[in-house]
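Here is the structure we will look at, set down as structure tokens.
A protein chain is absent from this complex, but the other protein chains hold their places.
And then chain A:
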Amino acid sequence: MLVLAFDTATPAVTAALHDGTRVLAESTTVDARRHGELLAPAIEAVLAESGASLGEVTAVVAGAGPGPYTGLRVGLMTARALGATLGVPAFGVCTLDALAYATESADPFVVVTDARRKELFWARYGDARTRVDGPRVARPHDVPDGLPIVGVRLYEEIVGEVSGPEHLSAGALAALAAERLAGLTPEQALVVARLPEGRIDSEEAAQGRGVLGPAVPIYLRRPDAQIPGAPKKVTA
């Protein structure tokens, strides 16, 4: 097994290779405005560092968000196109699940990332591997309290002190995906990677998603666009 994983759903652009046992190479750069420029070179860098070639990759995994949409799509589009050229399945994993996995925690906690517009994406976990609620998008006041908070250090005066990794590193994403892939036959993996009809753009749709899923973005918000009214008067 050779898993190529990357994520562009947080300000970090991160890529990693995992051989089923360990992370062979990892690259992380924090630059929220340059996902489109940094991702392909990051993939080249982890390949070069590990001495592996793209042809040896057996699965491509992208963080599926939720995350700001422009950057998020870069990762998912890259996964789909790479999967097609390499003839291997492309998967999406909820970015918050990978952040949760990185904590290695055995106790309940909440993961938060920046949703912009004064909101947070959040999900609640029973332990590092078990999502029990979310992902959702909410104002900081509405993030569950009484549990440790992991992730982006924003609105700490409202949500409380935040600990753990602030952004995702693809090593955790790759390791989580490798762990899940190890439990699947190749046929089962292909079924999981199959793109669904329709989009995952609501909280209801996102709740039903497994840890390992198709390379489909988790938007959680519908595009905001106004249906125009009557044309404006030009004569006063």
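Throughout what follows, a residue touches a chain if its C-beta (ideal position, glycine included) is under 8 Å from a C-beta of that chain, and two chains touch if they have at least 3 such contacts; residues count from 1.
Going forward, contacts and distances are computed from a predicted model.
Enquirer: When you check the chain that is not on display against UniProt, which of "tRNA N6-adenosine threonylcarbamoyltransferase", "Xanthine dehydrogenase molybdenum binding subunit apoprotein", "Protein FixC" or "Carbamoyl phosphate synthase large chain" does it turn out to be?
Expert: The missing chain's protein name, per its UniProt entry, is "tRNA N6-adenosine threonylcarbamoyltransferase".
Enquirer: Which of A:T85, A:S163 or A:S202 touches the chain that is not shown?
Expert: A:T85
Enquirer: Out of A:L54, A:A138, A:V192 or A:A205, point to the residue that touches the absent chain in the complete complex.
Expert: A:L54
Enquirer: Which one touches the absent chain: A:M77, A:A138 or A:V192?
Expert: A:M77
Enquirer: Which parts of chain A are in contact with the chain that was left out?
Expert: 34, 36-41, 43-44, 54, 69-70, 73-74, 76-82, 84-86, 195, 199, 201, 217, 219, 223-228, 231, 233-235
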